[in-house]
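As you look at this complex, bear in mind that one protein chain is not there, while each of the others sits in place.
Here is chain A:
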Amino acid sequence: MKMKLFGAAMAAVMAAGPALADLKIVDTSYRTGPYAANGIPFSDGYQDYFTLLNERDGGIGGEMVNLVECETGYNTEKGVECYEATKGDDSLVYQPLSTGITYQLIPKATADGIPLHTMGYGRTSAKNGKVFEWVFNYPANYWDGASHAITHILNENNGDISGKTIALVYHNSAYGKEPIRTLEELSKKHGFNLTLLPVDHPGQEQKSQWLQIRREQPDNVIMWGWGVMNQVAIQEAVNIRYPMENFIGIWWSGSENDVKAAGDRANGYKALTFHNLGSDYPIYADIQKYVVDAGKAAGAGDQVGTVLYNRGMYAAMLAAEAIKTAQEIHGTSAITPAMMRDGMENLSMTEEKMAALGLPNFGPEFDVSCENHGGNGFGAVSQWNAEAGEFVLITDYYQSDQEVIQALVAEDSQAFAAENGIEMRCQ
């Protein structure tokens, strides 16, 4: 029976078909499981942007994009299976959208020489390109996010938050634990008290955490949640009548799916973001024309313009721009993963570029370099308007506390380099 299965599986793998000499992009998505509500719009946006480039421009630099989707279910074992199944034939870049899978893939992708783009998630210290040659996390990372939230609270309190209490409600996993170290540093610097409230996977049960918040009445609550945890947390906050304008979520806790379930009383909830929101951009006309109306939209096609769709599209746009940069550097349109890495390392996002793509003022300007794989750490705060049913930016892009974060990045990445015997690059 075992042998039969092997034989059949072998036949199935063979039947999967030969790869064409295209630009192969793998979308490791999750459209099932407790995180599907967030995984679907991101994946739709990621795929639709490449579909648009194929349909409208005939690919990138004359090469068609061959998009391969693989379902991970936000599960690390399936993520590894997906990576191994798709890494052949010059896969250009991986965007796993899961911090757990990212940790898995960092050593593997480094050994295989395939770039990893963990946009706004993953291992924060990968920002240090001297240690992490193949990993990129521009334009912003978790520690930037933690600093953005604190800066926002500082600005609201006229620059003084000493003695205040800030609670962190976080997903009890590698993802949720990321900001703790930064918040601890910042609490020393600004003199606020930090309360840590872990929520276990998948996060449907948060009664005790919110009971504690109700009892202790922290001045602000920051949340690091994902999937169903976000909806439950916002509902619980509404239930205990926590003032929503004092409740700030990381960018992964700020999509329409997360707040809609809580109804009108979620009005005023804040979330960070590192790109702009809404669908008021010229590119959406093209997406409508070439992708949606042509029946080529990924998934059900009903996510266009949502926060996470925009984020997926932004990720795809950054990947496409990196491909263009790589094509320019190496003077060939059929690039390899190693060339892709060079393209990512020399990526420079400017306002002119974004405007030319039909996305004016969509994200912060940033440059990637050999030393800095994480961009400049700009982000903004958005707020939920329940009546209009949309998130609205309420601040400009502002930079995180680089002094604190750079020191932490250097410390953590050097520990990693020492542990793994990595020699510093970019000398």
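In the analysis below, contacts are C-beta pairs under 8 Å (C-beta built on N, C-alpha and C of every residue); 3 or more make two chains touch, one makes a residue touch a chain; residues count from 1.
The rule we apply is simple: contacts and distances are computed from a predicted model.
Think of the chain that is not pictured: of "Putative spermidine/putrescine transport system permease protein", "Amino acid/amide ABC transporter membrane protein 2, HAAT family", "ABC transmembrane type-2 domain-containing protein" or "YeeE/YedE family protein", UniProt labels it "Amino acid/amide ABC transporter membrane protein 2, HAAT family". The chain that is not drawn here is touched, among residues A:144, A:178 or A:256, by A:178.
When the whole complex is considered, the residue among A:110, A:193, A:385 or A:406 that touches the unshown chain is A:110. Residue positions on chain A in contact with the hidden chain: 1-2, 5-6, 8-9, 12-13, 15-17, 29, 31-32, 36, 40, 69-71, 73, 75-77, 80-81, 84-85, 87, 99-100, 103-104, 106-108, 110-111, 123, 172-174, 177-178, 180-181, 198, 200-201, 299, 412, 419-420, in rising order.
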